[in-house]
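Every protein chain except one is present and positioned as in the full complex.
And now, chain A:
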């Protein structure tokens, strides 16, 4: 509000009237004297209030309207002097910086002044004295219509006239009225003035309080008492502690660790037991979770360091021994041993097994091959048929025992059952049956001790684990080879009343279709024994019982009176027809071959007479339905056709032929074994001589023969308990259907041979 130009204010002594008014405009003049102080001090509070209703106009001593003009003129029809004032203001503003600063602070002060109007009731004298004196209000806009305050306007006009006339004369009175008090800060004091209204009350209260304070010392109500807290004396004590060893361990957790819960692991590792060993496995499974956790989740480096330390410090402790026994108990360990043994052997027998399985031989890259060996191997390869010895099944147990019979397992072609026993001697020796696996030629998989010498073995087709064993004392036992614990047979015919009185010469499992259903194949065990009976066995009440199928009556006896007792002739062998299971052939001690039927127990269908000595073996050709071979102790092998009384072909050998077998793959190949040698005949090549002759080892007699079903190998048993596996090489056999080959052969050969054999 004090916008009078300082310089002009100094010079001029005109009076300026300042008057705040609530309405309209007011002419304000500011005395020069006061204007000095005010303008010099640059106090904030000199600004005008923002109320629009009051207009403050400032005139200098020359009655110039020096009211600062707003930037925005609301009324252009203002006094003509206003323009002049504005020019002056602008001139003043440029010349003097101080006043302009005042103008800058205008907005703030206006707001302050505006608020002061509200709080004008303040009673506190905290406002600056200067502020009180200088407060006045200023208004925006300065130009107000003159009609609002006509008296002021007149005054202004009169003042203006006087200014022009008597500038230096007279002293005008200034009426300054006070604005409301503005409270900027209000902190109520705790001090009260003595002159205040309620000072007396306060003084009284103070007195009372001081009185109380004074009386506190002697007053009974107040007892002064001292307290002391006891601070114990501190004492230093030193202790010594073991060094805390810090060990860093780390582990790598893989998805495997996170995946398998411990319960599942126990179940997974429960082995498929062949032995029933429940107690041990229960213990095993209980201990396994802890061990599995310790095994799988511990860091391997820690284990290795631990183990080294333990071994060094502990040495051979009882702990390891207990552990070893515990490990040994587990079935899994035994299985691992089995696996390991087979693997080790497979390494050793790699070539032989590959040859057996007809796999290409892999050259061992690390083996040092001497050039000399290479030359030899090259020279020996020839195109003639030959036998190559692959391996020999033999072990300590079977040493010295004579191999009496062999049989392949129907389901697992790698499993071979071999029966050992001396059948010639009548002293009842213990017999032995060993089940060998090709994967382990050094030790049999199963060892079955029998009460007497074993004469025949055969595996069942329906239940491949059952092995029927026929013995020298006439009893038949059925063993289950799947369980390792085979001390006692599954079933035995010892208690059977109708059992064979003499040695059981051959056993055969045969499947027969039931006549009415036609679908089921019931398998029964048939046997032929030295008492001349052919029996069919079945299981009743945990034991075997039999029914007689046929009694082999003597046919060649001339004097019936002598042979009253032995009406029956021992049957040595028999074989069922491959397709028609009702028909079977039997060879007898007399040398006759009888064709019988299961349904007819009294009569023979056919009798084939040729052999002069006991017929040792009869076998049907698996590839041709009507052809069968027979061999006998008269050193001949006869080839028969079913409907022909006389044999079609006959082959001579140098010694009594023990066994003859057809090859399962080639219809023209068969093998025969006599005591001195193994003969392989090929009808394609020659009728007179065997194609391959393998002499027996020195002092050994070959006793039995079997062809391997899937490969070109034969197994030959001998009198020392050894079973040798040979591979047939370079047998030239045709590719066309095998049955046709032999048919043609027979047709081509029969007229010639018939003439030859006719005596």
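We adopt the following convention: a contact is a pair of C-beta atoms (placed from the backbone, for glycine too) under 8 Å apart; a residue touches a chain by one contact, two chains touch by 3 or more; residues count from 1.
The definition used in the following text is that contacts and distances are computed from a predicted model.
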From "Large ribosomal subunit protein mL45", "SEPT9 protein", "Cytochrome c oxidase subunit 2" or "Dynein light chain roadblock", the hidden chain's UniProt protein name: "Dynein light chain roadblock"
Listed residues A:212, A:328, A:361 or A:389, member touching the removed chain: A:328
Option from A:254, A:541, A:579 or A:603 whose C-beta touches the chain left out: A:254
Chain not shown: contacting residue from A:183, A:350 or A:463: A:350
Sites on chain A contacted by the missing partner chain, in the whole complex: 252, 254-257, 259-260, 265, 268-269, 275, 277, 279-280, 284, 287-288, 291-292, 294-295, 300-301, 303-304, 306-308, 310-311, 320-321, 323-330, 332-334, 336-341, 343-345, 347-348, 350, 364, 366-368, 442-443, 485
